[in-house]
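Heads up, one of the protein chains got dropped from this complex, but the rest are sitting where they should.
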Amino acid sequence: MLRYIIKRVLSMIPSLILTSIMVFLMVHLIPGDPAITMLGDSATEESIEQMREEMGLNQPLVNQYFIWMGKVVHGDLGDSIFQNKSVMATIADRAETSVLLGVMAMILIVLISLPIGIIAAVKVNTWLDQGISSLAMFLASVPAFWLGLNLMLLFSVKLGWLPTSGFPSVFRSGDWSNLRYLILPSISIALPNTALIIRMTRSSMLDVIKEDYVRTARSKGLTENAVYIKHVFRNSLIAVVSSLGFVFASLISGTVVTESVFSLPGVGQLLVSSIMLRDYPVIQGVILIIALVFMIINLLVDISYAKIDPRIRYTSAK
Amino acid sequence: MKKSKKFRFLSSVMMAVMLLTLMASPFAIAAEEEPTVLRVAVENEPNTLDNQVVTNDCASTIGQHIFETLYTYDEDYNAVPLLAESDETLEDGKVVKITLRQGVTFHNGKEMTAEDVYASLTRWLEYGSRSSQMREYIDSIEVEDAYTITLNFKQPYSPWKNLFAFINGGPAIYPKEVAEAATQEPISEDQYIGTGPYCFVEHEQARYFKLEKYEDYAARDEEAEGLSGDRTGQMDEIDFIPVANASTRINGLLAGDYDYVRIATSDMYEDLSANKDVVVSINKGTKMPLMFFNSKAGIFKDNYKLRQAVLTALDMEEIMSIAVGPEELWDLNGSINPEWNMFYSEEGIDTWNQADPEKAQQMAEEAGYQGEPIVILINNTQQLHVDICTVIAQQLESAGFNVDAQRLDAAAQQAKRADETQWDIHFTHHIFSPEPIIYNWMNAGYAGWWDTEEKRDLVSKYVAETDPEKQAKIWSDIQALTYEQIPVIKTGDCYEFDVYSVRLTGLDERVPLWPCFWRVTLA
Amino acid sequence: MFNLLRKRKVAIVASVFLIAVLICGIFAPLISTFDPNETHGKDRLSTINSTYWLGTDNYGRDIFSRIIYGTRMSLVGSLGIVVFAVVLGVLLGVVAGYLRSAQMVIMRLADVLMAFPPLLLAMMLMAIMGSGVFNVVIAIGAYYMTRMIRIIYSLTLKIKEETYIEAMHAQGASTLRIILRHIVPNLVSPIIVQATFTFSSALLQMAALDFLGLGIPPQYPTWGNMLSEGSRFMTRAPWMVVIPGLVIVLTVLSINIMGDLLRDNIDPKFRDIVKGT
Amino acid sequence: MTASYKEPLIQVRGLEKVFRIKGGMLEKKQNLRAVRGVSFDIMPQETFGLVGESGCGKSTTGRLILQLLRPTGGEVLMEGKNLASMKGRALKEQRAKMQMVFQDPYASFDPRQNIYSAVSEPMVIYGLAKTKRERREKVAQLLADVGLNPDAMEKCPHEFSGGQRQRIGIARALALHPQFMVLDEPVSALDVSIQAQVINLLLEMKSQYGLTYLFISHDLSVIKYICDRVAVMYLGEIIEMADKETLFAQPLHPYSQALLAAAPKIGEQRTGEVLTGEVPSPIRPPKGCAFHPRCPHARECCKQVPPVQKLPDGRLIACWLYA
Partner (left out) sequence: MNDALLNVKDLTITFQTERGELTAVDHLSFDLGRKETLCIVGESGSGKSVTALSIMGLLPQPAGRVTNGSIRFQGQELTGLTNKQMQGIRGNRISMIFQEPMTSLNPVYTVGYQISEVLKKHKGMNTKEAMRYAAELLERVGIPEPGKRVHSFPHELSGGLRQRVMIAMALSCDPDILIADEPTTALDVTIQAQILRLMETLKQDLDMSIIFITHDLGVVSQISDRTIVMYGGMKMEERYADGFFDHVQHPYTVDLLGCIPTSSLSDGKLMPIPGMIPSLANMPGGCRFSNRCRRAMSACHETIPELREIEPGHWIACHLEDKEAVL
């Protein structure tokens, strides 16, 4: 297993290098630069030019890239232009929110969509199945900001159960009740994504139901429940896990709208604000980290395949 | 088919998680001797509080609690002393001697002396956002003794007092060692040492700016009123929390997460004024949406007739009623400064708000316009700009102009603006300034580059004049020139408004440009 | 096709709705009552009434006409994205599937592009080229292209192993002929299924981009733009956000229903690959 | 039909094929030696049978001859020309002379094509019939030959039964008037009553067009009915090869004997002892005679590779019993 992991990690390096080149080029092609955003609207042209000199933005792009990559190779993503701390530190501040938000959303997604997906598959082509599929598709097409604002109106303003916005750090304050700040945001992230997992669970189970070993399981006299859960669902786990991995990866970077509605200090928000500020090192650092996380999640999903389906671990000589 | 075992097990876990977190929330036990905290939701997160080199409104709202300037404004926006004790003008305005108050200490305990003021002024003159004009007129600054400082001008420069009172992009007073070390880059957070009623504790990115009451603040003895007078802090701690989304800010106020909310959107005005749990307070300072014309290149260069044609086409009432909405939040006012201000003038405003597309089209043809596309640069992060430009584009199209409205984010707009070949009109706004000379279009280096002979000599006459009445007269000539050469077109005055909980006391009836919270108490 | 529809009644409703949307898109000028960009200051934020069938927005523009015209731009945008994703996706997917050498490079590129969230891509493209339909298509299209490449790649691998492909080799058919006459035609039905799901999620992604002001420029009314403008008036004029939101939801729902219908009837061999994600 | 003394049509010399298969996620690449040095000749108008259990390499051998798979060793001569070294145009010309019929009737047709285009495609590739009309006539003729109604041309494969599709497969193979045809288990997937129809059709086609067959199957009774000479394969090697009569009358190699004994005969209830054990893995084949671990007569010398001998009755056998 270790040999496989090492091989996969090594194969990540070319991808990361390719990503870094793409990001660097794109970031520097955007009009406007940190000098402008730092000095603001009324600054004169010469003061901006002076600031560019100071920041070393006038050097040829290639040099700037290799200076940056030189540091990245040693694990230092450089320093944020606007917050006088390292890019890694800025991302670390925000990572807590995004990770906790992602994990809570995933828990909700799994708790909601797996059982419903199973029921939809078991009761295929009944009104229940079509009802569930249509509801799932409805949830998938509800705009995130609309869901977020309405949840906030209902649960925070009218009922006052939950706070409206912000998220005081849990690790630093050690106060786990702060998680209540993330309940509404994670619901508004989870619901649209449940549709994908419900559909995936349903369709992969429908494929497995037709397999011979399901008929064998029934011929052994097992109850319908046992057949569906132990035999059918267990075998459709691979397709489900791969789509869960995909959803979790997209959560890390894709929750910008929800973060802006609930004003959560997440990675998505950091990315948007640093693009607005043209904070080059932070933009490049965040995207590299997102790409790395994406690849790590894919690797974890692939490794879990071996656990889920023994055929993948090793094939017999036959 | 009974529910599958797995499903029953999973749903019970989910319920448990939800209940657990709900239980914990409302019962945080309030300790007796809890320090009073004021929670202010602000509209964005400034990347620095170094007011000398940035003009972000939010940086001034927070900054004015930490740093102080030599002068400040009273209710009617006349400059009154703050850190300064008194001043006298000698040699008909070319020399100004300012004596400082004594016993004023910085947050690090060190007493403020002329040395600190000298270093701060020097750094501001060198790199300040709004010091470029004064930099041409100033000759030197001398430290007379520990508490007096002298400004020597090449020619008389009367606006210095208004400039010293305007903290936004103005000369906030820093300790000597901080000011001397500071360059063009904003000072770092550990250097936020001022003389204000609150000292800077901590800034957590995207979470809050925490300020704490400065116990031995040297307050003035006059009665506190607006920004002037005794600024001793009442609340122990103030948290400024950036919340980008306006609806979220308001919902947070209604749900009790915040006590004070900066800038709500205009469409919420009616509902919020009807709501008895909150107080709506309109900002006294006007906000002028402005169209800047490109005087360096393109079809508007030296073509005042075409600019007048554009002005003729615009129906300001429709623009403001659509873009802002409720009457209380906007006025149709052609004058650059509002009515209650001494620089209010009627000069040239008869050509303002004609709303006559046919005449405009005819004037444009006479001015040699053959339908070339007019590029308007819009900053899409400012919703007000987007709304106004949408209506303007519609009106100009119906007056025969060919409009190419380009929406870009703030940095991209500003970058494109720097290149004169890329645009014809760029849209921004300017907050009210007691000292009109610092408005951007008065500065030749600012994008639009209005730099004509008549303007230069009017400006030099203006700055040389020390008598306020005469200065106001010169200003109305400048306004007349503005309506003749049209460097900018103003679409009216609009007012932002803040909303706060009824439990707050000690706030002014109308928000003084940047709200101040040192007199606030939370019932 | 019709007996498929009969089987699922809800599919009939969906197809009728889609046809209606299509007609609105094509004959927008005839159906809409006002010019979508025409502002009527005084009738601002009015509710549903006789003159403005679905009320007006904050600029006083007629919402009904904007929805009708919005159909055109939303459909064109989504169609552009689908075409971009399908054409490049199929091209690269088949090449990666058939030629071992190309497989490494193309799949590596797909991984990298996959890590780029469409939102970020759109933000950068918009900042570089200014807002426009073209860069929205590329930004979102690139993301779905990578998904299409993966699907076509695995489909090609599966078809390549089929006996009739081996029969073609036995008859001396050239690689090009096999790809064009035997592999691509068999990809058509799974492509159609994946295209329907791409179309519906592209519609949503465009609405999200418009909400962040990165999407199609405001002169062209789109459902996304209307949604984002409406978001500011949710309390004051809820219909401004509900109506476009509803139209998006119903359209996406109908497309997905048709997609499901198609996917359940394509060749079972491909069903496990084309999961409609 | 005993072998005529003409030049053999197909000569297979020491044919080898090694597949590099990737084990599971964790195993490194392994060599699967599917065909381990196979040699035989096929005379013109002869039906040569290849019989053996699954995994013995018989299908692979058929594909190697047609160059659908490139051999990793040995050579295949057709009319004296070595196919293994041919490339591009030359190989394409040679392909017209040798065609194949596949086992699974449902998978051997492109579901998108109707019968007319399926059967006429070879003609298009080789430009045999210029105009569409000419092609339609040829296809109609071929369909009639295989006993199908010509107006079936417009229909698609899924509208036909397994037996009919196998007939269309044969029609397609005949389109280029080949000399040699590889039949890879053509009737194994069919029902018994249909099987007989197709077998008779194959025999008719052979006599009508003077074809030469390589008939691959695991069903001994079908091999016995249709073939002239038979080779028995085990784990990638030919262990016994002889005329049908000599082999079926008296199989000598222990594996051939076991194979014949195992096939259930109609009307007989066999009680003899049964061959035990499983076919070993081709990745790590046993040393020497591959059958020795399961062979009842195995001796110490069987661990060395048995010589291939020609017995007086014309039979080739690779077994130490007869060395």
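A, B, C and D are the chain letters, set down in written order, and residue numbers restart from 1 in every chain.
Just so we're on the same page, a contact is a pair of C-beta atoms (placed from the backbone, for glycine too) under 8 Å apart; a residue touches a chain by one contact, two chains touch by 3 or more.
What you see is a predicted model, and the numbers here were worked out from it, not measured in a lab.
Q: Of the chains that are displayed, which are in contact with the missing one across the whole complex?
A: When the entire complex is considered, the left-out chain reaches A, D.
Q: Quick one: which of D:I21, D:A196 or D:L321 touches the chain that's been left out?
A: Looking across D:I21, D:A196 or D:L321, the contact with the absent chain belongs to D:A196.
Q: For subunit D, enumerate the residues touching the unshown chain of the complex.
A: Looking at subunit D, the ones touching the missing chain are residues 53-54, 161, 163-164, 191-197, 199-200, 218, 220-222, 224-226, 244-245, 248-249, 258-270, 274-276, 278-279.
Q: State which residues belonging to subunit A touch the missing partner chain.
A: Touching the chain left out of view, subunit A contributes residues 211-213, 215-224, 226, 230-231, 234-235, 308-311, 315-316, 318.
In this text, only the chains that are shown with their structure count from here on.
Q: Find me the chain with the mean Cα position closest to the mean of all the protein Cα atoms on display.
A: The chain sitting closest to the overall C-alpha centre is A.
Q: Quick check: more C-beta contact pairs in A-B or C-D?
A: A-B
Q: Starting from the mean Cα coordinates of subunit C and subunit D, work out the distance between those two points in Å.
A: 50
Q: Averaging only over C-alpha atoms, locate the centres of subunit B and subunit D and give their separation in whole Å.
A: 89
Q: Taking each residue of subunit B in turn, which ones touch at least two of the other chains?
A: 247, 381, 408-409, 412
Q: Can you list the subunit A residues in contact with two or more other chains?
A: 30-32, 149, 275 - these are the residues of subunit A that touch more than one other chain.
Q: Give the list of subunit B residues in touch with subunit A in this complex.
A: 1-2, 4-7, 10-11, 13-14, 17-18, 21-22, 24-25, 28, 45, 47-48, 53-56, 127, 129-130, 132, 169, 183-186, 188-189, 204-207, 241-245, 247-248, 251-252, 254-257, 381, 408-416, 418, 428, 440, 443, 445-446
Q: Under the touch definition given earlier, write down the residues of subunit C that touch subunit D in their complex.
A: Touching subunit D from subunit C are residues 162-164, 166-173, 177, 181-182, 185-186, 267.
Q: What residues on subunit C touch subunit B, complex-wise?
A: 37-39, 41-42, 44-45, 58-60, 127, 130-131, 213, 217-219, 231-237
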